[in-house]
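One structure, as structure tokens, below. Some questions next.
Let's turn to subunit A:
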Amino acid sequence: MSTPYFEFLRAELAPGLLEGLWTSVLVIVPSALLGVVIGITAGVLRVYGAKPVRWLADCYVSLFRGTPLVVQVFFWYFALPYIKIGGWSLVLDPIEAAILAFGMCSGAYQSEYIRGGLNSIKRGQIRAALALGMTTRQAVTSIVLPQAFRRALPGCGNEIIYLIKYSSLASIITVNELTGTATTIAKNTWRNIEVFCTLGVYYLALVTIAAWLLRLAEDALSVPGFERPRT
Partner candidate 1 sequence: MSDATKPAVPILEARNLIKTLGGNRVLDSVSLAIGRGKVKVLIGPSGAGKSTLLQCLNFLLPPDSGQILLEGREIDKKSKKELCSFRQQVGMIFQDFNLFDHLSALENVRVALMKVKGMGKLDATERAVAELKRVGLADKASLYPANLSGGQKQRVAIARALAMDPKIMLLDEPTSALDPELIGEVLSVIRDLAQGGMTMIMATHQISFSASLADEFMFMEKGRVVEHGSPAELLGKGSGSRTQAFCAKISELTGEAGDGEAGACRL
Partner candidate 2 sequence: MDFSVAFNAARDSLPYMLGGVGWTAGLICGSMLLGLALGVPLSVLQVYGPKPVRRAVSLYVWLFRGIPILVQLYIFYFGLLAWLSQLPGLTDIGLDSPFTAAVLVLGLTSSAYQSQIFRGAIQSLPGGQLKAARALGMTDAQAIRTVILPQALRLSIPGWSNEYSILLKDSALAFTIGVVEIMARMRSIASTTHEPVSMAFVAGIIFFALTWVGVKGLSLLENKVRIAGYTRQGAV
């Protein structure tokens, strides 16, 4: 007979998953940041960019939203080294490939919300700001962005929550984050149900905490008329 669940959890599973958790955080945080930066850039370009730039940004978004994330992860990790330009090629280690894949994909989704936020600000407000003597730059930074940011926050925050869940795909390219560690433990102990259900609880906790933080942020920034649509 194997050890009882709680003993197993204390001695083996929890310490292992804790280590995996750190790796997960190491993947999630940089890719979330990367995603936000790319998302804002692409979103702004899609609204205010010149026509060819807008077109390029649109292509990027539909490409990365239109294909499964696993295929993208596979591409960055397995296929990228095969692309040789002038005899050079880029080989990424698993964590780097995961961060790049998640960041690029997340950025495409983020840009949708940024774009929506920007478009929701009526042109009239910019005109009003200019009429008050502001420069275009001042109008954008002090009138448009603060509003667009509030409008985009719920969507962008949700995207980060998705990112937490999809970070589990890093295990497919051998990153030993939460899911990767759990798979190893399950293989070694043959206690699949217990290991994977516990893993599920870890993700539930992560996602719930993130949703709660997001809510706090929204409340802190809330202005009448910018309430999040209650779900």
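We take it that contacts are C-beta pairs under 8 Å (C-beta built on N, C-alpha and C of every residue); 3 or more make two chains touch, one makes a residue touch a chain; residues count from 1.
If you want to know what made the cut, all candidates are chains of the complex that A comes from, given by their letters.
A quick note: this is a predicted structure, and the numbers were derived from the prediction, not measured.
> Since the rest of 1 or 2 are in the complex but keep clear of subunit A, which one touches it?
2
> Please name which positions on subunit A make contact with candidate 2 in the complex.
Residues 63, 66-71, 74-75, 78-79, 82-84, 165-166, 168-169, 171-172, 179, 182-183, 186, 192-193, 196-197, 199-200, 203-204, 207-208, 231.
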